[in-house]
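Can you keep this structure in mind? I'll have questions shortly.
Excluded from the complex is one protein chain; the other protein chains are retained at their positions.
Let's turn to chain A:
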Amino acid sequence: MRIGRPARGLAERVWLVALAAVVWQVVTSAVDETYFPPPTKIIEALHEVWFSGPASHAFLTGNAVDDFSSSLAHLFTGWAAAGAAGVAIGAAIGRSRVLNNLLDPVLQFLRAVPPPTLVPFFIVVFQIGATMQIVTIAFGVVWPVLLNTADGVRAVDPLQLDTARVFGISRPRRLLLIILPAAAPKIFAGLRVALSFALILMVLSEIVGSTTGIGAELLDAQRAFELPTMWAGIVMLGVLGLLFNGAFMLLERRLLAWHTGAQRLAN
């Protein structure tokens, strides 16, 4: 039987996942170990905790609305703040040698501090709650954006800048029209890494200091010995990570189509 090319491509990519799920199911059912519930039970728990709501709420439970809205709001606020700050500071130190020399040692030190170690400090300063979680995420994920921006901005082709000068493009507009677009591929790479870091720090901040959110739900389930629910949280986070990365890749491919196109032709 002939299988279409896209179908075969998909089959090649997912068969191992499917096999693993089946093996997981068979093995965990056979050993019947509390710590390792079979996938069917995990999906049941997933359904019960978050997706058994009324159709009018897109099947989301009240729990899901609370957990997802708080988790995702913190995640994206922190990530966006880090993105904005990272691009601004990165562009500044990338374009100015003086600023770079001034700030580089401080930034290198701050970057070397593992973000989780600052969580106790942030809890003292901001109390437990949204602000502390957002700050934790923002502080932790600003670095890849900042350093990539500085790098990208430094590597702008001098001829592009000369061209802009010759044609009378003012300094602020040169930043917007030449420097940032030229650095965009690197900035986007930084933002993508930052997004996956943000998910990690979101969970961490919820485990340490929150009563809502997917991470808090996960910890509650563990404490209540509801292991399928705990696993449901783990699976949910994995799926979210995949979705975010996929969505970001799509966005990146659209916005940087010129870059991929030019690169493909160059090779």
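Just so we're on the same page, a contact is a pair of C-beta atoms (placed from the backbone, for glycine too) under 8 Å apart; a residue touches a chain by one contact, two chains touch by 3 or more; residues count from 1.
Operating definition for what follows: contacts and distances are computed from a predicted model.
Peer 1: Could you tell me which of "ABC transporter ATP-binding protein", "Na(+)-translocating NADH-quinone reductase subunit D", "Polynucleotide kinase-phosphatase" or "Rod shape-determining protein MreD" is the UniProt name of the chain missing from the displayed complex?
Peer 2: "ABC transporter ATP-binding protein"
Peer 1: With the missing chain put back, one of A:75, A:178, A:203 or A:232 would touch it. Which one?
Peer 2: A:178
Peer 1: Can you tell me which of A:29, A:101 or A:163 touches the chain that was removed from the display?
Peer 2: Per the contact definition at the top, the residue touching the missing chain is A:163.
Peer 1: Since one chain has been left out of the picture, which residues of chain A touch it in the full complex?
Peer 2: Touch set of chain A with respect to the missing chain: 157, 159-160, 162-163, 165-169, 177-178, 181-182, 184, 258-259, 261-262, 265-266.
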